[in-house]
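A single protein chain has been removed from this complex, and every other one stays in its place.
Take a look at subunit A:
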Amino acid sequence: GFPIFFRKIFILQLVELVLTYNFTDCDFKNIKDIYQDVIHPELNVYINGVSEETFLKCIFIPDCLIKIEHFTFKPIYGCASLAKETFAKQTNATLSLGCSGYSGIQINNTQTMKKRRKREVKTDKCLEQVSYLIELWRRFSRIS
């Protein structure tokens, strides 16, 4: 009953922990250059001058990339997915190119077709997520 259920949850979390890429084996300078020239302008286009009083911090370089990946590709309530946005695709490509062993995120194209209408809707939650991303990327570029 319950013990079996919780055991499965525990195993799944272990698997997720093992499979989560740790972003330690990356060309950080290359990733930073691409962020400054390519990803940063797209983030500004998305945020479009909206100033969010949000704050999120990362201390070490791999920690920053882990959180960047999380906020870019992990859907949350109120912001289904930013993965289809231009800056997200560029982030996926940059991390795949710059980090040895990182396979990137597989984006479901079927979902893309169904949710095309909603893609362009920028919810407040999505703007908040992107504000977090901007803070994380800035911190990453200062320390890498």
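Note that in this section a residue touches a chain if its C-beta (ideal position, glycine included) is under 8 Å from a C-beta of that chain, and two chains touch if they have at least 3 such contacts; residues count from 1.
Everything that follows uses one rule, which is that contacts and distances are computed from a predicted model.
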item: From "RNase_PH domain-containing protein", "Trafficking protein particle complex subunit 9", "Succinate dehydrogenase [ubiquinone] cytochrome b small subunit" or "Cytokine receptor-like factor 2", the hidden chain's UniProt protein name; value: "Cytokine receptor-like factor 2"
item: Full-complex contact with the absent chain, from A:F2, A:F55 or A:Y77; value: A:F55
item: Identified contact with the non-displayed chain, of A:H40, A:H70, A:K89 or A:K122; value: A:H40
item: Omitted-chain contact residue, chosen from A:F23, A:Y102 or A:W137; value: A:W137
item: Subunit A, residues in touch with the chain not shown (by the definition above); value: 35-36, 40, 53, 55, 57, 135, 137-139, 141-144
